[in-house]
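Quick notes on the structure that follows.
Removed: one protein chain of the complex. Kept in place: all other protein chains.
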Amino acid sequence: MQWLGHYNYWIYIALMMIGFYAVIAKPNLVKKVIGLGLFQTAAFLLYISIGMVEGGTAPIVWEHATLYVNPLPHVLILTAIVVAVSTLAVALALVIAINRAYGTVESDQIDAQNIKPGR
Amino acid sequence: MTTLTLDIILLFLLVVSAVAAISVRSLLAASMFLAIYSLLMALIWVHLQAVDVAFTEAAVGAGISTVLLVGTLVYIKSDEAPAPLIHWPSLAAVMITGAVLIYGTFDMPPFGDPTAPANLHVAPYYIAHSLEQTQVPNFVTSVLASYRGYDTLFETAVIFTAGISLILLLRQSSKHKRKKRS
Partner (left out) sequence: MKENLIVREAARLLIPFILLFGFYVIAHGEISPGGGFQGGVILASAFILYALVYGSKDSERVLSIRVSDPLTSLGVLIYAGVGVATMLLGGLFLDYNELNPAHPPAGQALGISLVELGVGITVSAVMITLFNEITRVFRK
């Protein structure tokens, strides 16, 4: 892994950009939510890879271990993953409510409709 | 050498599943690709020795968020509307952002460096003193629940808030609909 160096980070950034593209380019709301999930998980991957230590083992006490991986990014990302699923649930609830009000989840069709929701 | 090839294969499959997730028109297929992406991500995290995070991602990402997405798709009866393959202004914005981020990675320490600044500040203290101060062998749990306990308390409150907001958004409107119909 060592000689790959920065190429790892570039692949993680590519994954983030795929998710980012889905958020801004796709008019379908569910696709936007999926792109957001892709972006978030790729950002977590970048963060975890910062804490990686060459030759370290998992951060649990083990008598044969010489070096441990940094546990602090793991803690922060654990929190972030569960918060990500919470925001995913709220986003999907909003998508369901929008679908109920407008009959569609394509954002260009929603903009084209001039009716007020919940009539 | 085998870890290197495993890593390359996993990352390649990850990029393929990400591109597939945003390209297919069937929304059910897109959710399934997102589940595959989450599972591959969990495998990569095991490879990076992040076992707690991999456990959580496999349970939460490949489990709960797939269930929630498929549950939403029951209401949405159509596939994604046909659209042109590439939206050029967005692609330009994404490329510029990616280039700026890649430029930012040139200053980062090499991958897996034990002397990187992230590994020198408080992490050695936690690793050295966690077992004697908390009697808990799992460093991640002791940091999560004891050294950084405030973060976990408010994160639990965030999860609770998400549950409350779902109740407010969806439970109310179905009761409202029943009242309107009667």
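For clarity, chains are labelled A and B in written order, and residue numbers in each chain start from 1.
In the analysis below, contacts are C-beta pairs under 8 Å (C-beta built on N, C-alpha and C of every residue); 3 or more make two chains touch, one makes a residue touch a chain.
Predicted model only: the values in this text are computed from it and were never measured.
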Chains on display which the left-out chain touches in the complete complex: A, B
Of B:S26, B:S78 or B:T156, the residue in touch with the unshown chain: B:T156
Chain not shown, touching residues in chain A: 58, 60, 78, 81-82, 86, 89, 92-93, 96
On chain B, residues whose C-beta touches the chain left out of the figure: 51-52, 54-56, 59-60, 63-64, 67-68, 71-72, 74-75, 132-138, 140-142, 144-146, 149-150, 152-153, 156-157, 159-160, 162-164, 166-167, 169-171, 174
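What we mean here is this: only the chains that are shown with their structure count from here on.
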Centre-to-centre distance between chain B and chain A (centres being mean Cα positions), rounded to whole Å: 4
Interface residues, chain A side, partner chain B - complex: 1-2, 4-6, 8-11, 13-22, 24-28, 30-31, 33-35, 37-38, 41-42, 44-45, 48-61, 67-79, 81-83, 85-90, 92-97, 99-100, 104-106, 109
Parts of chain B lying in touch with chain A, wherever the complex brings them together: 3-4, 7, 11, 14-15, 18-19, 21-22, 27, 30-31, 34, 37-38, 41, 44-45, 48-53, 56-57, 60-61, 64-65, 68-69, 71-73, 75-76, 78, 80-81, 83, 86-87, 90-91, 93-95, 97-98, 101-102, 105-106, 108, 110-114, 116, 118-119, 122-123, 126-127, 131, 137-140, 143-144, 148, 151-152, 155, 158-159, 161-162, 165-166, 169-170, 173
